[in-house]
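One structure is given below, represented as structure tokens, and several questions about it will come after.
A single protein chain has been omitted from the complex, and every remaining protein chain is retained in its original position.
Per-chain numbering from 1; labels A and B assigned in written order.
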Amino acid sequence: MSREREHVPDWEHLLFAALLLAFIVWYLWTAAAASLTFSNLILIAPVGAVAAGLLLYIASVEIFGRMPATSASAVQADSTASTPHGRFRSGSLATIAALMGLFGAFVVTIPYIGFDVATFLFVGATLWLLGERNIVVLLSLALGIAVALSLAALTLLTFPMPMAVARAVWSSL
Amino acid sequence: MIDWQALQSSLHLLGSSYSAWLLTIPGIALGMLGGAIPGVSSALILAIVLPATLWMSLLSSLIFMTAIYTGAAFGVAIPAILMGVPGSPAAVATSFDGYPMTQRGEHNLALGLALAASTLGHMGAYVILFFGIGVISHAVLKLGPLEMLLLMLWGLTLIAALRGRYVTRSLVSGLIGILIATIGLSPRDVIRGTFDLPELLDGVPVVPAMIGLFAASELFNLAGASYLVSQSDLRTVRIREIARGMVDALRHPIVILRGLVIGATIGGLPGVGAAVCNLVSYAETRRGDKHPESFGKGNPKGVIAAESGNASSEAGSMATLLALGIPGGASSAVMLAALSLHDVTSGPQFLDTSKDVVYAIILNNFVQGAIMLALGLGLIGLMANIIRIPVRILIPVILVLATFGSYGLSGNMAGPLTMVVFGLLGWLMQRHDYSVPACVVGLILGGKVEANLLQTYQISGGWQLSYFAGRPIAMVLLLLLLFSLFSRPIMQWWRRRRSASAMAL
Partner (left out) sequence: MTRRITSKLNSTAEREVGRLVARRPFLRMLAGAAAMGGLSARTAAAASWPDHPITIVVSTNAGGGYDTMARNLAPALSKELGVPVNVLDKPGGAMLLGTKYFLSLPHDGNTLLVTGPSPYWYFDINKFHAGYDLKDFNILNVQWTDKTGVFVPKGGRFQSFRAILDAIKAQPGTVSCGVVRDSGEFFNSGILLKSLKLPLTAIRLVTYEASAPLRTALAGNQLDFGMVSAEASLSMLSLIKPVAVFSDTPMEVLQNAPTVNNVLKPDGITVDFVPSSMRALVTYADLKAKYPDRFAKLHDAYKKIIHDPEFIAKAKKQAIETDWLGEKLSLEKIKAAYAIFDKYKALLSAQ
């Protein structure tokens, strides 16, 4: 049996590793630009350097594959390309991406459309995305949660949460 | 050690203060419920109730607040176990083994273990506090930046212990976590990596970042699932099983004791809070165990160790708060404000002049433990029904709640936005096997490591050996650190040599 396996680089992983590396380089660069002193760089320089070095190593392994291992445990522990990604995951990548996008949109739009409206829309949209098809359930849950949390925000929080209608409704009660 | 006169006076205080007792139960309940909402930490709840304490007596307000603190210490474990999303950084390690247990349908057991460990850790630590509050607080004073640095490094070695399949990737995770933790104002006022956003001057907010990292890896990945526990017959809440979990915890007294001691001692150090104690207790239990590889897959000892460590840190931080007037973290800072609301200047003299109040708080906390057992059982019974809620409803609700919580503490969108960014990061990390817990450890400890490293540099006049020579405690800590790091590999190497030489015969 041939010792060398057919090695296909995982480009997604490489992209991610490159992203991390870019962050490290950018961060060290701006920090050094702000102040090139020992006290500023005492920790982040070595940490950044080691992390960058490790990432380069990881990237090279990803591209070129691993050298044939001499001990069995090393082969087992460091197997690369043929293993599936990540952990237990149910739901398609598309669904997950959509969910993340919805959540991002929710948070970003709170200052613009108010926490109350954003919550209502987000909960409704997410329920639909994740499979809830009973419109009554969907709308009542979305409304209920939006109302409950808006109420909590108005009465409990010390900082005013941006709201579209809730504040006016509440104060006119 | 024990001031008998103060003790007597404290019993009298407790006996005559009905309001203090009346407030204990709602306090614990509030803490548990609040803690169970990811993103709503005990600090937020305490900040909300702070104005109300103006109406209470000093003793009542402190008891109310410690009750909330106690309840929250356990409450944060509930989502950690049921959904893998810790309620706050204090339950990060609890999720490592708690969530896998849920996935196996053993959620009742896990919750019971957590409740028992939390209660015992809490009460045990207060026993230590009762006898040794003076000792603990003076010991805290003896730790300089070098000692703190070594302690933090000890915590960081967890990164090595928490690896996933790839050591290198986990190391990178941890190191990047450390780098992210340094964003903001450096200890010498250099602005690093803030994109000119004033909200980032104090660094990336840790709680939302952590919620994002964990929410992503767990909640997003559940997008296609119907329920948290896939097998419907296991999807029940059985009080009997919860109770069995509680009794099971008693079978591991050493684990509980270890967590207890860790929390009571280092929990009082400023900056070392429940989060660090939670992780350190977990790591140490894992390291000393015969089968460390079983941790992270649903080993009950992991849950016990984590919860015991986190619950006992409250006593530790109360020690430094009451005896020295030094807040250990956000929650104790709010308690400090409560003290000043009642015209009390905290500091060493508080312990001297108001020892009876201090004892009263300690004694009440013993009882809080017992109350928490009963209340906890009932509450878990209620909250565990989360597993019967379809995931498609849970996900948006939890995400919105977490957004609410992370906004509430900072008052601006920095919290929720951090959650989103770290959510994306966490998911990508999970996908490519970069350990998320390692990143969280780096995030929590990174800032403190740098601050102490820098101070050690400054205080030793630029690494003058004379400074290091005169610090015996540091030497002891260094030896402990090295022992923790290398004892296992050295033992393994030794065993291999012995078996090799045995085989050679």
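Everything that follows uses one rule, which is that contacts are C-beta pairs under 8 Å (C-beta built on N, C-alpha and C of every residue); 3 or more make two chains touch, one makes a residue touch a chain.
If you're wondering where the values come from, they're calculated on a predicted model, not measured in any experiment.
Interface note for the absent chain: among B:A20, B:L33, B:I48 or B:L175, the touching residue is B:I48. Note that of B:H12, B:K142 or B:K297, the residue touching the chain absent from this view is B:K142.
Touching the chain that is not shown, out of B:V127, B:I191, B:L257 or B:V367: B:I191 (per the contact rule at the top). For subunit B, the list of residues touching the undisplayed chain reads 47-52, 54-55, 140-145, 185, 187-189, 191, 196, 198-199, 201-202, 270, 324-327, 333-337, 339-341, 343, 345-350, 352, 410-413, 451, 454-455, 458-461.
One rule holds for everything that comes next: only the chains that are shown with their structure count from here on.
Residues of subunit A touching subunit B in their complex: 10, 12-13, 16-17, 20, 23-24, 27, 30-31, 34-35, 37-40, 42-44, 47-48, 50-51, 54-55, 57-58, 77-78, 85-92, 95-96, 99-100, 103-104, 106-108, 110-111, 119, 122-123, 126-127, 130-132, 141, 145, 149, 152-153, 156-159, 161.
Interface of subunit B with subunit A (complex): residues 47-48, 103, 165-166, 168-169, 171-172, 175-176, 178-179, 182-183, 186-188, 190-193, 216-217, 220-225, 391-393, 395-397, 399-401, 403-404, 407-408, 411-413, 416-417, 419-420, 423-424, 427-428, 430-433, 446, 449-450, 453-454, 457-458.
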